[in-house]
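One protein chain is absent from this view; the other protein chains keep their places.
So, chain A:
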Amino acid sequence: MENLIYTLHDFMLHTKTITYVLMGVALVSFVGYWKFLTGREEKMRKY
């Protein structure tokens, strides 16, 4: 992969692509983690 990086643009494209994928993973994971963290709390009654 390193051989394909010649310019700053190549570098940014390479790193940002991975980062954006990981950000998507993180956003989804956070919802799951929050559910895990608060899963056993008593539900607040809203009625």
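Here, a residue touches a chain if its C-beta (ideal position, glycine included) is under 8 Å from a C-beta of that chain, and two chains touch if they have at least 3 such contacts; residues count from 1.
Everything below uses one rule, namely that contacts and distances are computed from a predicted model.
J.: Quick one: the chain not pictured, UniProt calls it what, "Chemotaxis protein CheY", "Monosaccharide ABC transporter membrane protein, CUT2 family", "Hydrogenase" or "3-oxoacyl-[acyl-carrier-protein] synthase 1"?
T.: UniProt protein name of the non-displayed chain: "Hydrogenase".
J.: Considering the entire assembly, which residues of chain A contact the chain that has been omitted?
T.: Those residues of chain A that touch the unshown chain are 11, 14-16, 18-19, 22-23, 26, 29-30, 33-34, 36-40.
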